[in-house]
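All protein chains but one are shown at their positions in the complex.
Up next, chain A:
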Amino acid sequence: MLTDERRPAPAPPRPSVEAAPRRRRPWPTVIAFLSPALLLFVLLVLAPIVIAGYSSFFNWNGFGAPTAFVGLDNFRRLLVDEIFVGDLRRALLLVTLSLAIQLPFSLALAMLLNQPLRGRRAYRMLFFAPYVLSEVVTAVLFTMIFSPNQGLANHVTKLIGLGDLGATWLADPDTVMYSLFVVISWKFFGFHTILYLAGRQGIPRELHDAAAMDGAGPWQAFRHITLPLLGPTIRISVFLSILGTVQLFDMIWVLTGGGPIRSSETLAVTMFQEGFKRFHVGYASAISMMIFLISLTFGLLYQRFVLRRDLDGAITRIGDQR
């Protein structure tokens, strides 16, 4: 059909006609490459969640199949369980302390490390080192440092004339959470510092130069240029910090075992105590479901309301070139 060939094709349909063969999914390949990962995901992530959800409705000691169905009883018990409510309170305390002290400190340090400083690389390496250690190693290390009678911490306080000020770092129910916060901060501040540093270095130099020309002081430049442009990094770092706190286990387990007298238990430690020490597997499953729901709800809400701007165009609209 000559007329057809001579007629200029309308713009939109044409690429789609050409693109169609390209866009057709090579399903066999997709299935072949996706199925191992999918299988593992279903087997190791989805299935355990479903099983935990199922067993949380039973009064079950873990032996044989669960038979004593109790409905939502385990969850009802949770809400009036002092320990569980205490877990939530302690998680909130750690989150608050992290956001108020640890992250600002990391941010300040990152700004400092961004300055032309002698031995800057060495400092960066030094501050990042604790993050490389495993949580268990960190915990064992601090068990020794906080040891009431032979520990480094008390030795130092004595040397600088503060006497037995910190004699019972981890041994006093009233101070143990703050001691733990010190350890957590020591372990993770380097990680957040590196995050901020990377974010800071991604800010184009011209902006600060221009601000300086306009007569902005260092504080104004930080407040109106650095901080807003670091926004995405800060929001991610807050996200990771909160999720990490909610799921905290290894470090506390080794450092205090949740003690003294259960005053430093987190959700995960309580779950372990109930499941593996008391054999209340049904109840422990209920706790694990709560951890899952809290993390999931927080994660979704945070992404929906806080991370939305940052993720926009990266994940939500793949290929949109606007």
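Simple rule for what comes next: a contact is a pair of C-beta atoms (placed from the backbone, for glycine too) under 8 Å apart; a residue touches a chain by one contact, two chains touch by 3 or more; residues count from 1.
Simple rule for what comes next: contacts and distances are computed from a predicted model.
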From the names "sulfate adenylyltransferase", "Extracellular solute-binding protein", "Response regulator" or "Cytochrome c oxidase subunit 3 family protein", which one matches the UniProt record for the unseen chain?
-> "Extracellular solute-binding protein"
Decide which residue listed in A:114, A:168, A:247 or A:303 touches the omitted chain of the complex.
-> A:168
With the full complex in mind, choose from A:29, A:67, A:115 or A:150 the residue touching the hidden chain.
-> A:150
Where the complex has a chain not shown, which of A:110, A:281 or A:307 is the residue touching it?
-> A:281
Can you name the residues of chain A that touch the chain not displayed here?
-> 59, 61-64, 143-144, 146-151, 167-173, 176, 256-257, 259-262, 273, 276-281
